[in-house]
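Note that this complex is displayed minus one protein chain, with the remaining chains in position.
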Amino acid sequence: MEKKLALQMRGITKRFGTVLANDHLDLDVYQGEILAILGENGCGKTTLMNMIAGIYFPDEGEILIDGKEVVIRSPKDAFDHRIGMVHQHFKLVDLFTAAENVVLGTQSDEKYNLKAVNAEVNQIADRYGFHLDPAKKIYDMSVSEKQTVEIIKVLYRGADILILDEPTAVLTPQEITRLFAVLRRMRTDGKSIIIITHKLNEVMEVSDRVAILRRGQHVATVRTAETNEADLTTMMVGRRIDLNIHRSQPVNALPRLIVEGLNLYNAEGIHVLKDISFTSNGGEILGIAGIAGSGQRELLESISGLQPVASGKITFFNPKKDRPVSFFHKSMKQVRALADKGAFHDRNMNSVNFRGMRSKAVRKMVKDGDVLFREDEVMNLRDKDPLEIRRLGIHLSFVPEDRLGMGLVGSMNITDNMMLRSYRKGPAGFLNRKKPKAQAETIIRDLEIVTPGVGTPVRRLSGGNVQKVLVGREIAYTPKVLMAAYPVRGLDIGSSYTIYNLLNRQKESGVAVIYVGEDLDVLLELCDRIMVMNGGAVTGIVDARTTTKEEIGLLMVKTDERKEAEDA
Amino acid sequence: MNMWLNFLIDAFAFGATFIYGSTGEILTEKAGHLNLGIPGIMCMGGAGGCLVLNMIGRSDLPPFLIVILGILGALVFSMLCGLIYSFLTVSLRSNQNVTGLALTTFGVGLMKVLMIKLDATIYLVGPKQMYRWPFAGRQDSLQALGVLFFMAVLIALAAGWVLTRTRIGLNLRAVGENPATADAVGINVTRYKYMATCIGSGIAGLGGFYYIIDYMASQEAYLSVEALGWLSIALVIFALWRPPLTIIGSTLFGLLFSCASFITNIPGITVTMAMKPLLQMLPYVVTIIVLVISSIRNKRENQPPASLGLSYFREER
Partner (left out) sequence: MSKANKNGVREPLIHLSKRDSIHPGKALVIRLIAVVLGLVVCGLVAFLLIERLQQKPERIGDFYYSFIKGAFGTSRKFWKFLKNVSILLCISLALTPAFRMRFWNIGGEGQTLIGVLACIGVDFYWGGKLPEPLLLVLMLLAALAAGALWGTIPALFKAKWGTNETLFTLMMNYVATFLVSFFLMIWVTSGSGVLPQMKTGKLPTLGDNSYLLIILIVLALTIAMYVYLRYSKHGYEISVVGESVRTAQYVGINEKKVIIRTMILSGALCGLAGYLIGAGLDLSVSADSVGGQGFTAIMVSWLGKFNPLAMILTSGLIQVLNQGAAQISQDFDVPGALPNVIVGIILFFIIGSEFFLNYRVHFRKGKETVK
């Protein structure tokens, strides 16, 4: 079965500053096939596709369509070459109907007639088996319907090559099945479909061939029928690279934060966190791995009180009191009385009473750290906003993913950003900038932040220095739990290592560190345990010292059939 | 003629000023630009038209030509103002509120400087009759209606049709709702913004012209154009950004505005003069209520265009 080439890419290279996003990539797409592009976050998949769709322009290389070289400078050029892309973030006018969005910006000599457009939309929908009401407004639509509009929009413009960027990330299993049926019908129709994904099961299910990208390079293209999930994973994650991050053994790792059965629905009513349970220990780094958008951000935001959860428990153990020291300030009689009230527990969180034990034995248990004092220390974090959490005296630090939109105020200088969390201190209505300024100077010195001074707005700093300010502030708050979401994203190697060292130092001083990352090599070398998430659920918690990249890779794409069946 | 009918026709005639002003403002706002310069633009339109009429008011040109030239004068002046506004807010991405207020300051001032120099006996006396075609000869209140009144109604209906029934209207609304999306499908966002603002300004300018030479037709008329400009902006909210609704809204505003003087004529009703300002206040209060209700009901169709007041810079996406 000889197929005709629809699209060829030759030596495509794209740089963003010093980052090489695509490194001399070659790629062929045939007519009437579904090509999956597989790769980890940041491997350059989306960048490559954006160059075909006219969003970016390649630095080097050429694009051929039907054997002829073409120049694509804008989405319009791409449409003219019958290429259409469905982006991960939909570009639709909310207030318009489906049909109005479809026809938007098209040029035609025909009189504008919405009825005719509606009919045409229906025709396209029927042909490929979509279900869509062309008169429905976008704001009334589910994510899946919006995606349908985007696909029809592309088809209406006559696209023969369709690019879909992570189309299944936002869909339910049933919707995915429907989408795949549509894609197969398009293939039969002779269209070329490029689907960007990192879900292996979907790759195996729908694609004819798979192109694997890693760190901006084309690793291989294989026929789906001739490969399997394990091989694909190996190609996707690559061989393990030794990063030489210093990692110490956790000392006296006691539970600090316990999350049980956490469920969360987002503003659109989508179930984004499904029954999450885990324990984060003091003196340990818990890594969270997973494809971006698997619920990591929502999890951290629920813990820090920014998202109201639907059900579940978030329990914090205040370390000030779980040191047995406080135990010795009381007489043995008081201790025994407290024990009867359930004030102590062992490491498994079982209540401990000392009935029938001799004082000496009790003291020994305490000395060995087998008994934890629990008088007031068990604190419920659920349904508390960030201010309440703070007022409880809980030192919970959070380095959010969105540095300048959430963690810092871009137009303010370093000093003013240092006091974002602490400005309420002090009796009067006025700010005290003395301490924040000293702190700012300290972190500038300690973290080697490159800045003209403490008075420079953080927006003007480079990405790495912005992140150092944010992490520095969160650490200056002497946290007991430190949560960091993608703290090294966009940072150069040197700054990344500064951050790793900071996290390690926190761990060594007994802080419970939760690290959400995307580079598996880093997760494997930095963390003590790694929790893997997919689709809002925990697919496994593994020991970082013994696990492999392949194991994590498989967990990252593993779908829990049972849970999905429940959702349906 | 019946007193009530007189009253209604007068309200229609008065309301045409707002139809022009708010239809013009709606077009601008649909492109995502809150143009607070409309009062100034209306003033400049009035001044431009009067300036032309001042030159040709007593000439032997055929009446229709005088009518057309006057309208052109108003259009040129007001569209030039629109051009200044679009250059500053679209190309130079200046703050829309500040630019609009500066334009109003400028336009109102320039009109006052210009109008003092003109001779009302030239620009008003003769032309008024021509602009009141076909009712020029009548003695009842129908004579208050004329060419420019019907044009106002036609423009409002046409603008409504263009916005909802044509490709251009669809594209324009997309620009005001979500310029990044419009840009991505190949719509020239800058061109649409310029066109909508300049055409909208031209339409608004006609409102000032109409009020001075037709509805009021008095030497001092120009002094109250600014206030009517602000009311036109209010009417945009009242009309829920739909040009045809401005016809109803402006008639209502016209009724409320003039009923204070009218009410005293009705036998059996005694109103003190003090009531007049309260009645004149009503259009604004009603507008506030409409604004509040539409925000509470949160019906998407009745909200201001989503990107209203924001500059668009492609590389910020």
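Note that the chains are named A and B in the order they appear, and that numbering of residues resets to 1 at the start of each chain.
By our rule, a residue touches a chain if its C-beta (ideal position, glycine included) is under 8 Å from a C-beta of that chain, and two chains touch if they have at least 3 such contacts.
Values in this document were obtained by computation on a predicted structure and should not be read as measured data.
Listed residues A:424, A:505 or A:545: the one in touch with the omitted chain is A:424. Contact with the undisplayed chain is limited, among A:26, A:69 or A:126, to A:69. Residue-wise, the contact with the chain that is not shown comes from A:459, picked out of A:223, A:246, A:459 or A:505. Although one chain is not drawn, the whole complex shows that of B:94, B:143 or B:224 it is B:94 that touches it. Annotation: of B:26, B:84 or B:259, B:84 touches the absent chain (contact as defined above). When the missing chain is restored to the complex, the residue among A:26, A:60 or A:508 that touches it is A:60.
Although one chain is not drawn, its touching partners on subunit A can still be listed: residues 57-60, 62, 69, 71, 73, 304, 306, 385-388, 390, 398, 400, 402, 405-412, 416, 419-421, 423-424, 429-431, 433, 457, 459-460. Subunit B meets the missing chain through residues 34, 36, 40, 84, 87-88, 92-95, 97-99, 101-110, 112-116, 230-231, 233-234, 237, 272-274, 276-278, 280-281, 284-285, 287-288, 291-292, 295-296, 298, 304, 309, 313, 315-316.
In this text, only the chains that are shown with their structure count from here on.
Centroid to centroid, with C-alpha atoms defining each point, subunit A and subunit B lie 51 Å apart.
Listing the residues of subunit B that touch subunit A in their complex gives 165-167, 170-171, 173-174, 177-178, 180-182, 184-187, 300-301, 306. The residues of subunit A lying in touch with subunit B in their complex are 74-76, 79, 91-96, 100, 103-106, 108, 112, 114, 137, 139.
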